[in-house]
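A selection of the complex's chains, in situ.
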């Protein structure tokens, strides 16, 4: 049986997911919804699905699942609505910028028993998965310290910053989830240093563009996160896990791996300059995993709860910077 | 206008090309032909094209181009037949194991004016293309020496060796083409050393499994090729070009780039273990280039002539090993 999906939101990331569904024989995109008629029509044309509306998708008993790629402020409402409608749900992160709204949404979902998967796509990057696999295989012994370097090629426009929820909820949130994915133990407390070193306009909007964080678990395991909104050499995405028997690291990725040697030295090209080319495989694997879970009825992962915890860590980081202290989660 | 294609041969490589066509909006696969009905039907099912016959494809005025992935001994005949039928032709290498037959085929094609592209897919590998681009951009000055390391994960079965035409026509032929692609000057002479170090059965069939070659151009530029039918660490495919101002090298590729450090040292995973995963992007880019050429009416490259020259180099290499001398091409 083929899983029938509707896509809510036909923007940049919606297109990526539509393509992933088209390549998966187990699934079929049957409807696309977007406030911008042109955007929806473009996806309908390239995939053969029909342009639809939220109401029609909700009412259509033939549709098994929805992929939510609409603006952040609609996520929680749509999740609740489709959970009640009995659909399986894949939603881009975050559930909401407000942690209480997110918690309420998760509670609603829980009552309906609906399956919700949250779009922390990096868990599906083949290199990061291989890191996790090495840990699970016992290759590095007991996990002790995680180091995550996560830097964007350049800062987003001010308009984006304004609605982003700030660096911790917008950018570090991926790293919080990755730290949890790798630490093997829940995070207990957060300390953080934030600064405006890249662009003063970011500071004027009350946000930071450079941040360093230490996450500590109950048993003392530590994760370090280093964030910057600007890396001239490309999209810098490294993780390293240190354990009792050794270490495992995922290296940066570049579009082509050549090296030119001349009198000035040995030069390799810059890294990917865009998250979509960097995480192409991760996006496809993520949708595939969602289809797996719809097909098999298994619990999807990462879950909506994972989204709430990442938001709590983001809030804690902000408090940690402002108060200059180690903030205990849920404390 | 969409280019309409027929696929001749529904085997392993036929499937790869069918998928590449499916992802290209400018083209449509309309027919598939294979002696094995099941194989043809499988591709028909997944792409929506119809199962057909050689005769029907030849007669179908709507079909613009054919993709020939049938056994090697049918290539020359099919090329000639479809050249006469006025179709554009993409054919897997080689044209024929016999260089005279290949030359005759090219002569026939020339008279018809048909466009033929030969499947030297490695020219389309993004890393190797970047090497060539670096040369074209003048980054390493005048090309002087090319080094190609080309080793298979393991030897093919004896049945394959028997009909392969020998290591030089089957395996080194890719490296001959790559050397020509990079040297910037035609190859003048070939010397070679061949041995049976991997599997005595290969020797019993009159073939070699390990070979070293030096190709020299008129002006003295040199290309070294190192071939082995076995590399325990995966599909070893490196090229390096040394020029008057510097060097450029394409590194090996692996499915995941992690590194595990422990008391035994730092370990990265093996390379790709299969040419199809190693050259996934190259296959797609190759078909895209063919469609480009059909659309625009431009000369496709690599051409059938490139295929003949590579065969001549293979024959020269065999003679060089047997006679222990530097064999001049066409000499």
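All chains are identified by letter, namely A and B, in their written order; residue positions are counted from 1 within each chain.
Quick note on the criterion: a contact is a pair of C-beta atoms (placed from the backbone, for glycine too) under 8 Å apart; a residue touches a chain by one contact, two chains touch by 3 or more.
This is a predicted model, so every value here is computed, not measured.
Enquirer: Can you report how many copies the full complex contains, not just the 2 shown in place?
Expert: Result for the total copy count in the complex: 4.
Here is the rule we go by: only the chains that are shown with their structure count from here on.
Enquirer: Using mean C-alpha positions as chain centres, tell me how far chain A is from chain B in Å, no decimals.
Expert: 40
Enquirer: For the complex, which residues does chain B have touching chain A?
Expert: Those residues of chain B that touch chain A are 25, 46, 126-127, 129-131, 134, 139-140, 245-251, 253, 255-263, 269.
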